[in-house]
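Of the protein chains in this complex, one is absent; all others appear in place.
Note that the chains take the letters A and B in the order they are written out, and that residue 1 is the start of every chain.
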Amino acid sequence: MKIFNADKQNDYKWAMVIDLDRCDGCGACVIGCQTENNVPTVGQDDVATGRSMHWIRIERYIEGEYPNVKVRFLPMMCQHCEAAPCESVCPVYATYHNDEGLNVQVYNRCIGTRFCGNNCPYSVRFFNWWDPSFDEATRNQLNPDVSVRERGIMEKCSFCMQRIRRGKDHAKDEGRPVKDGDIQPACAQTCPTGAITFGNINDHESKVHEMVHGKRAYRLFEEKGTHPSVYYLKGGAENVF
Amino acid sequence: MSSETATGHETHSHTHGGGHHHSPEELKSLTELEGLRDSARNKAKADYGDANIYLSEKDFNDDSLRPMFETKPGYFLFVIALASVMAVGVAAFVRQMVVGMGVTGLHQPVFWGAYIATFVFWVGLSHSGTIVSSILRLTMANWRRPILRGAEAMTAFSLMVAGLFPMIHVGRQWRVYYMFPLPNQRELWPNFKSPLMWDMMAISIYLTGSLTFLYIGLLPDIATARDRAISNGNWRAGYLRLLALGWRGGNYDWAVYNKASLFLAVIILCIAPSVHTIVSWDFAMTMTPGWHTTIFGPYFVVGAINSGVAGVILLMIIIRSIFKLQHIIRDLHIDCLGQLQLVIALIWLYFYFCEFNVTWYSHKPEEMAVWDWQWERFPLQLIAMVGGTALAVGLLGFKKIRRNMKAMVAITILINIGMYCERYLIVVPVLSHRDNPYKWTDYWASPTELSIILMSFCFFALLYAVFIKVFPIITMADVKEGVVISGDVRLGKHAVRVQVKE
Partner (left out) sequence: MAKQAHYTVLGLYGKLEVVANAVDPIREKFAVKDGDIQLLTSAALPENAIVEDHRPYPIVYFVWVLGIVGFFLAIILAGGTGWIMNLNVGGKPPFSWAPTGIITYEFTLLFSVIGTVVGLLYFTGLPDWTDRAYDRDISDGALGLLLKVANVHDQEEAAKMMSQSGAYKIVKGENNF
């Protein structure tokens, strides 16, 4: 698979591989992400109107007519596109691409034009329609490494930026580059079936590099030319139901 | 100088105060200025059943300035009513700002909704004002004269109203200035690669340009109004004196002025289409199916002129009937505007044809998803959108209809309802049924959005109403120029009106 900007070699270029054969749609990744990244809980009503705030979500697709139905799951999060459509349309540089292939969101800079959300074919950008709210039980468990976002701005999956930072810091302390497996985003860590793999695709020894170059790898909406950094491994014909 | 108000319509003699050498004969010929005669006859016929009363330049000034200087109690009621409706919208906006954008009906992935549709509607409406005005100036169409001001004012005010919407619509209204290239300590600059940035630039530049155009066009008329206000001791004299810049109307001044007007007309004619093209690029530059299409630039521009000309016609009919100016903005002018509308509506139908035909024939799945959803969810709006303009095309070919004011009001309102629907159908269905089918949704505008949209219409009406009271609404200098440079030429049994221009 051709990797966008492969000539611009940086030490790190983060990527994620999701094995659809392993995903059983349990939703643990969603909870893991929500806890790690201080994603607010929006409540039933807003979820019903389509304002659910899940940086990663499990999309369910049902094939066939009852009783012969198959359900397929597709974990969906920000694809960290190399040619990200969301970035160029932001009038205030609130989202841009960093050297490590991450599509980053600058919360303080965002004014909430929501243009990025309109230009994202994956619909994985989330807007804070209200002041952030958290359940009583989780209010004292907010992650101090992640800022709580104000109302009126966009947010989205950051590939657990704070964990990448920490991983790099540790590696630097030990005077070595980041090893494969040093860094795990919350979703990958939580996934009971190990469907999510995260790593440095520029490290040719890494697991993601190997998986990406396997036969099952594909990317979503490849025809759009967005060059996502999230790769999916095709699921087989069998399914849970 | 103050005794002139006493002159009635029947006795068209007026005393230019202090004049010693004045021979009545000369003044009489002044009162019989060519061209105003017909209109004066019509007016006199209507008002007094007498066709032999001629309109002098002074009478013309009186009539043109009457909307400005004479105010009936109904006006204040109208303004108060507008302000009250606006107050509801302002309250809704404040609540939205304090509580959050959640009070709108927007949600993922319909991040843009009724606000942006209304924004595009107002920007579109603003287009015909200056475009029509400058095209008519450049082609020296004689019938343009009395309506220019109304059209240009419409442009300026609908742009002001349009400019509110992006600021109402953003998530953090108090940070909107991040979009302006203001020097700051952290050296943060806006992203000029964003179509929204082009949009912001284009609209503010267009607003500056059209306000300048409006003001330069107003200059001689402000001077006329200034003279009148000073003579009558009216409170308006203060600001009119200031804004008239000491205009006297010397022949050299006029030559410079005409040249400058010509330049401004050309420049505005270059700016205006670029503005709506750029607005269309807010949509077309994305990769969203249904938005990403090369036709959008010209499509938006023609749509804008279509709704704008209808807007001008509607406003002109309202103004002339409220202020009894039927002898100045005559049936002829509405007729000519109707012909213009017919041409634009035909072009617009052609664009509809191109857009629908191409989408339907190529049958791309992601575009058909939007298409099917449109027909399923918004059939009435689709009918209104095509029907309004199609009806106009069917009817405007008839002179009887173009000169029937009730019919024209109905047609122009229907066109604009259709155009509003069109803008709504561009923004909403595309977003609610876009690439990722997992996220297909529906969208309903919330009461907050509706009240703010209603506020925008009231705000426009209020701006226009205030404008009429502080500036002359008729392009007086242009009408007078048309009178000076035209005359009758006898051709056999007919007298033919001709116009001189270098």
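In this section, a contact is a pair of C-beta atoms (placed from the backbone, for glycine too) under 8 Å apart; a residue touches a chain by one contact, two chains touch by 3 or more.
No experiment lies behind these values; they were computed from the predicted model shown.
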Options B:117, B:151, B:214 or B:278, residue touching the unrepresented chain: B:278
Residue of A:15, A:84, A:110 or A:191 touching the missing chain in the full complex: A:84
Touch with the omitted chain, as defined above, among B:167, B:450 or B:485: B:485
Absent-chain interface as seen on chain A, which is shown: 4-5, 81-90, 93, 95-98
On chain B, residues whose C-beta touches the chain left out of the figure: 1, 16, 18-23, 26-27, 29-30, 33, 56-58, 61, 181, 187-194, 197-198, 201-202, 205, 208-209, 212, 216, 220, 223-224, 227-228, 230-231, 241-242, 245-260, 263-264, 267-268, 270-271, 274, 278, 476-477, 480-481, 483-485, 500-502
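Everything below uses one rule, namely that only the chains that are shown with their structure count from here on.
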Inter-chain centre distance, chain A versus chain B - centres from mean C-alpha coordinates, in Å: 48
Chain B - residues contacting chain A, complex: 99-102, 105-112, 166, 169-173, 175-176, 178-179, 188-191, 193-197, 200, 282, 285-288, 431, 434-436, 438-439, 441
In the complex, chain A residues that touch chain B: 46, 49-52, 59-61, 74, 76, 85, 88-93, 109-115, 117-123, 125-131, 150-154, 221, 224, 226
